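Just one protein chain is left out here, and the rest sit where they should.
Chain nomenclature is as follows: A and B, assigned in order of appearance, with residue numbering initiated at 1 for each chain independently.
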Amino acid sequence: MSTRLASGGRLIDRSKQVQFTFNGKQMRGHAGDTLASALLANDQMMVGRSFKYHRPRGIVASGAEEPNALINMGEGARFEPNQRATTTELFNGLVAQSQNHWPSLEFDIGAVNTYFSRFLPAGFYYKMFMYPRAFWKHVYEPFIRQSAGLGRAPKQRDQDTYEHFYHFADLVVIGGGVAGLQAALAAATAGQSVLVIEQTADWGGRAPVDGVADDSTIDGMDADAWVAQAVAKLDAMDNVTMRTRTMGAGVYDHGYLLAYERLRDHAPEAKGPRHRLWRIRTKQIVTATGAIERPLSFAGNDLPGVMLAAALRDYVVNYGVSTGDRTVVVTNNDDAYRTAIVLKQAGLEVPVIIDARPEGGGALMAKARDMGIRVDTGRAIAKVKGGKRVTGVQICAQAGEGSVLEEIPCDAVAMSGGWSPVVHLWSHCGGKLIWDDAQAHFRPDPSRPPTGASGEGFVIAAGSANGALALDAALADATAAGVAAARAAGGTPDDAPPPKADALGEAALAPVWMMPQGANIKLRMKSWLDFQNDVKVSDVQLAAHEGFESVEHAKRYTTLGMATDQGKLSNINGLAILSDALGQPIPVTGTTTFRPPYTPISMGAIAGEARGEIFQPLRRTPMHDWHDANGADWEPVGHWRRPYAFVRNGETVNEAVMREVRNTREKLGLLDASTLGKLIVKGPDAGRFLDMMYTNMMSTLKPGKCRYGLMCSENGFLSDDGVVARIDDDTWLCHTTTGGADRIHAHMEEWLQTEWWDWKVYVANVTEQLAQVAVVGPNARKLLEKLGGMDVSREALGFMEWADGTLGGFDARVYRISFSGELSYEVAVPASQGRAFWDKLMEAGKEFGVMPYGTEALHIMRAEKGFIMIGDETDGTVIPQDLGLDWALSKKKEDYLGKRAQQRSHMTDPNRWKLVGLETVDGSVLPDGAYALGNGVNENGQKVMIGRVTSTYHSPTLNRGIAMGLVLHGPDRMGEVLDFPGTDGKTYKAKIVSAVFYDPEGEKQNV
Amino acid sequence: MLILECPYCGVTGEETEFHGGGEAHIKRFGPGSSDDDFHDYLFTRENPFGVHFERWRHVSGCGKWFHAARCTKTLEVFGTYSAQTTEPPSDLRAAISDKRPGWTWREFS
Partner (left out) sequence: MSDHVTSALAGAAFDGFVQLREAGACGMITLRGDFSSAVFQKAVGEVAEGAGVPKTRQITTAGDSAVAWMSPDELLIMCPHAEAPARAAALAQALSGEHALAVNVSDARAVFDLTGAGSREVLAKLCPVDFAPGAFKQGEIRRTRMAQVAAAVWMTGPDSFRVVCFRSVAAYVFGLLQASAQPGSEVGVFADT
């Protein structure tokens, strides 16, 4: 039975009770508890079922490395799966549910898998689900989807908020144990800015717990006292920032570090963001991330009640919680003796310490024996007895195959296979590791750190994260690391000696990868390496046997080290088994790649503020609110929102579009054209420059005149188009497409800055300075004349001319240009007056039948006139010649961007598809993007295609379907009828016609 | 994520303030050039595992284009310099030689 002890618990406040529920059951803990310690205090040893065999699983660890105690946290809009009970701070009203079982934790049908485990070895999925092929979709996949996965997906929108924070520090120390604190103290003397972060809520790490067992001291103080004064000292320094509940999540190129601050996980009702992702730039990082204890691989090591030795003592010392009354300790090193000593001090039974080393340990062993604890050396656990809970262990010789010598009843097992430095953050950005034979672990190789922008290393490991496991060694190492980091960051730290640590010495550990070393297959099939993914010793051996020799392959074949814990417990043990199976030393096998984040971070933290209204920038014109209030059906165009149509009550969107086209053609329409790009190009070389940018000749344009221009990339492909107006002798104004303003501005600057930097040209993007309205239709002139202030008559302002003036009291520039074939003016006013101008046009236009129109009506009207649209008729592979725009390609110019490319053989191929109009025989609308069928099949056996539809609409003006398309030899095939199969199974017949469907003589705009 | 120093405004900023613009010091070939020259100009690029010269634009800052000498293997940045030049400055080339003796890139070394 696990329970709360009558006294003890350095992190809990026994005067404060906390209520929570687990699987609907009311439980109580104390302030300072983790969910894991509180569950144990309530005798809730079993916390979940394993992934594959659905075996009962208990809490194994006390920190971030916990593989089993994954829970569904919270409810509704605060529900989150896969939270580790060991890192979840208890709060009043916490609701937790165990995962991965059905119908209940105690009785789980999936547990029958364990009886079939011999049929579910590594690679089972790959082998089993291949055949028959049809079974995958209908049988296997639905079944796997039902039973696989950890936890449930949240169903509601997350109610919390999240944010990012950009932080800059000369030095960052990751880890707030004694090594991290000492490194920070040593480094901070240089006066540089230092950030110290600790993933848990408390400073100090393991040292205060270990000190309880061995009475160790630092500078004559117990560890708690030393930590308190160290934190106080650092807190008092202006150049040091301290943060608990903040995990170093990932180390990236050039000193970029992500830290994950959990602000409200322990206090969900408090105001403010739940998590904050710190995006840190730093010169030097000290990783004082500690070490993680390894499990031992013996049969039944996954039963609830088998726990890491250090975790067991954490629960006693930190939370006053005992895991069991009788705990067998099994180890290959001295550290686990500390657990036995702590348990004995707490008045609990330790029937035996099983030490796999023939000679046992050093001073800690002597101390344990002095306390009257039995120590058996050269022994091993053959098997743990029990079902949902440990009931005893069978002891055997470590050197043998598992013959049972003795059976000892117990309700908990504390195991220790040695310690592995947490090298994740060191390794994320390329830091290399070396194998330490004496301590049987990989540790950072200080000669091969990750390197930054300068080419120098920017990470230094400190303390047990660097393999300095003993207290005195860790403090000395941390001091050196702090000083080295401050120096590397350009500071001059004081050279102070490390604090003096007084602790019991430790004897060497003996590597034990399998227990007993000659364990038979029955035992190996019950010896777990990876608790979370149900990977056993036998699975890794099978993988090696089947040829998955690379550690990365073996990982994926067996799933060892996958999922949320990423092998924090299983990694080294698995590598050792794989190496043994391959008959090679562990360093030859190497490790899998350590990738960020260190432990999972919330999706909310990654998104930061980018949710809801500010998920992405929406660009709004000055008239946006009017559109919104008047039925705009919005269409995204890049980040802009443009009205697709203005829908009236009782109308469909399509009906609105048809009405808008008819009204504009017959009376008067207004289009918000503010999104069009407007670039001012000025300078003595501006004309010459524009002649290079455009295919047309722009230098010869007269002031006061406009010209439609095409822009191509150096590849020759059409990139943008728009009307260019010459403002004065050395100034032009270039209109771009809605999506093109920033792109074309950048394009112009690129050529000016990187190719023709001696040309005297300045470009300014004035897109957002101006609100622009297209006033279109037979009544357009009447409206502008009613506003008054400018002569917009046919004589004063001819087609493709512009003029400045005052229109109805507004500063206006009026362009007489048309994208619809109607009499049309585009009027630009300052953006701050845009809304007022629009209101005025609507008001004054009433008597002329004014209506706003949207982008779809715009598209239909331009298509009726055969005008191309960038992005419809062009797709990055189309050249002006394909679209019959040869008239816009200056013959006089020696050069323009794209000219040379358009001379390439592929570009001059007479078989390039060319633009034509398409008219369905029955008047219906051709499907967009449909292909025209030719005769026969190509070399791949596919039907030959001879054209495709680029734009297609129902024209209310002509009351029939009209389309444009690119067709092989199209202009030479007028009148021919082509077949366009649709995705609806029908074949559409369309006749090749001129693309100008409406008013080919241009009489409507020539008034 | 890289940090780069814009030689025009002096800002040392993170990569998200900048925009990569591909290989540096490409000579333009226009009308009148041979098919091969034009093809190489458009399509042939270096792909070194080591010293590389690139174009970047300080797009969220002063808007200027500049050049960067960088190691594609270690991501070390040897230096940034003006866009208004057809070749890497000699002092930068010397500095790279100190760190990567024997480096070559196109016609430069």
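Following the convention adopted for this analysis, contacts are C-beta pairs under 8 Å (C-beta built on N, C-alpha and C of every residue); 3 or more make two chains touch, one makes a residue touch a chain.
Please read all numbers here as calculations on a predicted model, not as lab measurements.
*Asks:* With the full complex in mind, choose from A:K271, A:K702 or A:K891 the residue touching the hidden chain.
*Replies:* Residue touching the chain left out of view: A:K271.
*Asks:* So which of A:R28, A:R152 or A:H167 would be touching the chain we can't see?
*Replies:* A:H167
*Asks:* Would you mind spotting which of A:G490, A:P684, A:G923 or A:G1002 touches the chain that isn't drawn?
*Replies:* In the complete complex, the chain left out is touched by residue A:P684.
*Asks:* Using the touch definition up top, pick the residue from A:A201, A:A363, A:M525 or A:V766 that touches the left-out chain.
*Replies:* Counting the whole complex, the residue in contact with the absent chain is A:V766.
*Asks:* What subunit B residues would touch the chain not displayed?
*Replies:* Within subunit B, the residues that touch the unshown chain are 8-11, 13-14, 16-17, 59-64.
*Asks:* Touching the missing chain, which residues of subunit A?
*Replies:* Here the touching residues of subunit A are 161, 163-168, 193, 238-239, 241, 270-273, 276, 279, 281, 609-610, 613-614, 616-622, 639-640, 680, 682-684, 760, 762, 764, 766-770, 809-811, 830-833, 835-837.
We adopt the following convention: only the chains that are shown with their structure count from here on.
*Asks:* How big is the gap, in whole Å, between where the Cα atoms of subunit A centre and where those of subunit B centre?
*Replies:* The mean C-alpha positions of subunit A and subunit B differ by 29 Å.
*Asks:* For the complex, which residues does subunit B have touching subunit A?
*Replies:* 1-3, 14, 21, 28-33, 35, 38, 42, 55, 57, 59, 63-65, 71, 74-77, 83-84, 99
*Asks:* Using the touch definition from the top, list the residues of subunit A that touch subunit B in their complex.
*Replies:* By the definition above, subunit A touches subunit B via 252-256, 281, 451-455, 714-715, 746, 749-750, 753-755, 757, 894-895, 899-901, 903-904.
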